[in-house]
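As you look at this complex, bear in mind that one protein chain is not there, while each of the others sits in place.
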Amino acid sequence: MTRPRLISLLGSYGVVLALLLLVLFGWARYDYFLGFFNITSVLRYNSMFALVALGMCFVIMTGGIDLSVGSTAALGSVVAALASPQGAWIGLGAGVGAGLCVGLINAILVTRLKIMPFVATLAMMLAASGTALLLADNQSVSVSYESGFTSIGQDNFLGFPIPAWIAIMAYVVGWIVVNFTSTGRGVLAVGGNEDATRLMGLPADRIKFLVYLASGGLAGLAGVILASQFGAGQPIEGVGWELFAIAAVVVGGTLLTGGVGSVGATLAGVLLLGILFNVLNFENGKGWISLSAYWQSVIRGLFLLVVVILQAKLSSRGSVAVRDY
Amino acid sequence: MTDTARQQLISRPFDPFDFMARYGTLIALALLILFNFAFTRNFATMQTLNVNLTQVCTIVIVAIGMTLVIATGGIDLSVGSLMAISGALAPMIFLGKIVPIDNVALAVAAAMIIAVGVAGLFGLFNGWLIARFRIQPIVATLVLFIAGRGIAQVLTNGNLQTFRVPQFQWIGLGRLFGIPVQVVLMVLLVIAAAWMLKRTVFGRQIIAIGGNERAAELSGIAVSRVKLVVYTISGLCAGIAGLVVIAINSSSDANLVGMGMELDAIAAVAVGGTLLSGGKATIIGTLLGAMTIQLVRYTLLANGVPDAAALVVKAGIIVLAVWIQQQGRRA
Amino acid sequence: MRSELAFEMNTNSLLSMTGIDKRFAGIPALAGASFAVGRGEVHALIGQNGAGKSTLIKVLTGYYKRDAGEVVFDGKPFEVSSPQQAQASGISTIYQEINLVPYRSITENICLGREARRYGLLDWKRMHQEAEALLQRFNVRADVRRPLMEFNTATQQMVAIARAIGFSAKLVIMDEPTSSLDEREVAVLFNVIRQLKQEGVSVVFVSHKLDELYEVCDRVTIMRDGRTVKTAAMNEIDKIGLVSAMLGRAIERAEGHATAFSDRDEKKIGKVLLSAENLAINQIVQDVSFNVRSGEIAGFAGLLGAGRTETARLVFGIDRPRAGTMIFNGQTFDPHKPSDAIAAGMGFCTEDRKSEGIVPDMSVAENMMLALMPKLSKSGVIDDKAQRDIVERFIRQLGIKCSGPDQKVRELSGGNQQKVLLGRWLAMNPRLLILDEPTRGIDVGAKGEIQALIKTLADQGLAVLMISSELEEVIEGADRVFVLREGISVAEFDRDEATEDAVMSAMAHGSAPTIAEAAP
Partner (left out) sequence: DAPPLKKKDTYKVGFAQTESNNPWRLAQTASMQEEAKKRGWQLVYTDAASSAAKQVADVNSMIAQGVDLIFLAPREEKPLIPAIKAAKNAGIPVILLDRNVDASLAKPGEDYVTFIGSNFIEEGQRVADWLVKNANGKTTIIELEGTTGSSPANDRKKGFDDVIAKNPDFKIVASQTGDFARDKGRQVAETLLQAHPDANVVYAHNDEMAMGAISAIEAAGKVPGKDILVLSIDGGKEAVQAVVDGKIAAVVECNPRFGPKAFDTAIAYAAGEKIPDKIINPDQFYDASNAKELLSTAY
């Protein structure tokens, strides 16, 4: 392998490297870090972010952005909780449906009314949150414990948390869509040069439409897991999820300007940032930084800084990585 | 008469879409004011004007910097955190927590200059990440969005600082010719920025970079330097806004000062008609945009719309305002 | 009456457009234009910059919605609202500005929209093969898995053409496909056009290089000010006829010269202003030496990818050389960034006007003043009056067709955008001007004006480094011609030595005699 090729590979997989290093660090420094309990609970919790980040990744690949994912998840959780007494599947469908509704409005605002994605989804972030609060009457909504709805978030399948299975499946589908379907290639093309894509005769608007819809649906699904994992629909949850997702996507090497992106690296980005929180909690147990909780944000910021600079240095030397199959 | 001059004389027919795009924000604002005259109790008073103007000040000041940043094709998520840093630092200095300064005037001056200066430096840091490492602005500024508030909290150990220092609080509570000082400050900054953007080389360079960065670079524009300056200005604006907020409240809470400001400021810029993709900017638009958002907030509160419903209404109005703007551009 | 006419056209033509109107913000770009293309015909569409050629095409493909008029395609009324539908109906288009997706691979750029599938999923292997095979028709060999942006303009243009051909279309539209191709590639393209014709496919061909038209086109339609003014069989109209129809007035033109670089006064050439020795950066530029004197036009000739553009970038400080030295105006010259070169008195008009030239949302005036602005300001404040004067002067001098200095540059036709960029650098009054394909996409009338202008400026002492893929432009325009081949400067010709044959053979086979000698 030639040097530039290696560097460009590192550029796109730098995040994987960082992830490995962080895990290694945690394993060496803390007892029980790689214990079964910790691994499964980290995965169970972060599966919500993984789903939201997957949707975000698609949106960003088209050159857009979706700020509404957090409140959409909150809305999804409320709707799912309200519907959960009717049965697990109905709760699931209702939550995803609520997300799809928000996604649909985003899609219409962006592709039909031509409103900038940042503004359109910012507005929907407010609207979804307001709707969630209205539906929930400003309070958390209990889910039904009888209907089996809580299994979705709390149970295991083959010893592995169900939410993690759901996230993995979503990523496999996402990966196939990006790499092996024309819609997926269209997503990248639209982000790379929307005007050209249109002139090339691709249905740019339909692609963007689908992407916002998918992002909404995935956020709704994350909401279902939120409701089911914690036993309540939570109208005020989801604050800042959009930034977490954006950070994960970008740390994964996806360009915010669109046109280049990787589903797999996004997952690595989610795990990287998610595990960082976990590491910070373990570090607190050591008593070094627990004196002031505020150091946590400083450390998180610094960590992001290091990863992002590393990314930038690696990818500026190799050229943009395009996958060849 | 030259050929081009003649062509200019051929008047274009009245185009309602163009008109909407040009005056969309103004129309929205006028409609809101009319609505309030009709439905909101006690609206037509000086005090209402006063309340709205003083409340909109900080958003406008931050949004000025944000407009410039957005004009270059960037974005600055760190403004709220920078407000917190400046808001945390200033009282530490004038209350003599760092080094005791006997002369109050001196202490206040030092506090203001250092606090705003530090915010500017952090802005410069944002610019450095973006210009030097070509990190995408949203992520580069996300770093300080997260860490910046942490820094402010670490500085104060998260504690609330309360104070009564009239010399300092003048910028939040004082009046100049009967007008609140912060309003005067806001107006001055708006005029300066609008003039700069329209009439100076630097302003033109900002727009060029947002419009086509490579072309700008090849035309000899020092793209990196312009970006550094623009993010620094954004930091300075945030720093000033931070001081205004704590001055009004007689207290500084690193945990909350500037919370959510980035989205308010960006919304003001967008509603004001500046394209978020860069290459275009209007400071007056931003002022009108911020006022629209402020007035929406006032209207909903004054008429007792429940908070949850207010969120939905606010969303609708933002979309509507931006949609009106967009109409002209598409034709 | 009208419908009768339409019916008549239906029977013998593939496409007929009648009475087409299109206005932008009230200003007409097309006013009652009509256009008809027969089956299996290669039809030229020509006209001055801004005549409405590209607009007509975009109206046809549904990119713009027409304000009035009728279109009949393949015997049926044709109503499409998007290029996608046009493509599905059998119209395949290569737009004027290369419209591809730079981050994506060549394969994707060629296959997007008609991907090969296996078990419902994309079959990459087959797609790569297809892309390679298509490019092979154009003698282009490239790693089709690499992102398009890694390739030069000419290759990108070929990819765009390959893409359009790859769709089995009834009509292929090419809006100035040859402006970034050299003669060898043009010849290949023409072969392909002839093949298409044999297969019964019609081709619409837009070009400002009138000589080319005679090689492949059957008929020609000439546009002026948004109208179609003439349609004729290619063999019934001569060049003068074409030009006078385009310009709308009779012209008499000095024969013998293809360009407006009439004899230059060599006495006005001064001392060496810029000399570069053994510049190298990577495979694209390996060893380039040349010099330019004040008042001299030095030309760079070479095949596509010979390293001319890349050399110019080194001179202008956009990229930094790995080896080699430059002396400018008697001093060592080592620019780190374009502003260094500009400060030293250079200007660079790039070949890629869309991504490196215009700031689309800025006005004509702002675009033109972009580089000069700092000089025309008092302590950072722009001197509007002074700028306006200059801008208006250049709009007049270059004949830029725009509604005024405040019109957005994005609204100008391609050729007029190019003129604005030329204005940007001419306004700087530089000592050395690097022109990379200065007349690309510029109509014959304006081309002559621009060439004459370059000459006048050189006469006044300006040093010009001109890169052009139009051989005659280099040969007639340059006082000296440097030939680059595969990143190496292989030959230098004085004006009288620079015959077409000599230059061409150096471009194709030249080796580096100086290098060979210098090597130990």
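We just call them A, B and C in the order they show up, numbering each chain from 1.
By our rule, contacts are C-beta pairs under 8 Å (C-beta built on N, C-alpha and C of every residue); 3 or more make two chains touch, one makes a residue touch a chain.
Since the model is a prediction, treat every value here as computed from it, not as a measurement.
Visitor: As a test of the contact rule: which chains in view would the missing one touch?
Guide: Within the full complex, the chain left out of view touches A, B.
Visitor: Give the residue, chosen from B:75, B:92, B:245 or B:271, that touches the chain omitted from the document.
Guide: B:245
Visitor: For subunit A, enumerate the residues touching the unshown chain of the complex.
Guide: These residues of subunit A touch the chain that is not shown: 30-33, 35, 37-38, 41-42, 45, 48, 133, 136, 138-142, 145, 154, 226, 229-232, 234-237, 239-240, 277-278, 281-282, 284-285, 287, 290-291, 293-294, 296.
Visitor: Taking the full complex into account, what residues of subunit B touch the chain not shown?
Guide: Contact residues on subunit B toward the absent chain are 40-42, 45, 47-48, 51, 55, 153, 158-160, 162, 245, 248-251, 253, 255-257, 259, 297-298, 301-304, 307-308.
Quick note on the criterion: only the chains that are shown with their structure count from here on.
Visitor: If you tally the C-beta contacts, which comes out ahead, A-C or A-B?
Guide: Between A-C and A-B, the larger count of C-beta pairs in contact belongs to A-B.
Visitor: If you average the Cα atoms of subunit A and of subunit C to get two centres, how far apart are those centres in Å?
Guide: 44
Visitor: Mind checking the centre-to-centre distance between subunit A and subunit B? Centres are C-alpha means, answer in whole Å.
Guide: 30
Visitor: Give me the residue numbers in subunit A that touch at least two other chains, ranges are fine.
Guide: Expected reply: 255.
Visitor: Show me the residue ranges of subunit B that touch subunit C in the complex, using the header's touch definition.
Guide: Result: residues 2-5, 7-8, 12-13, 15, 18, 199-202, 204-205, 207-208, 211-212, 214-222, 279-280, 331 of subunit B touch subunit C.
Visitor: Considering only the defined contacts, which subunit C positions touch subunit A in the complex?
Guide: 61, 63, 82-84, 86-88, 93, 95, 99-105, 108, 112-113, 115, 117, 121-122, 124-125, 128, 145-147, 149-150, 163
Visitor: Which residues, counting only subunit A, touch subunit B once they are in their complex?
Guide: Checking each residue of subunit A against subunit B gives 109, 113-116, 118-120, 122-127, 129-131, 133-134, 138, 243, 246-247, 250-251, 255-257, 292-302, 304-305, 308-309, 311-313, 316.
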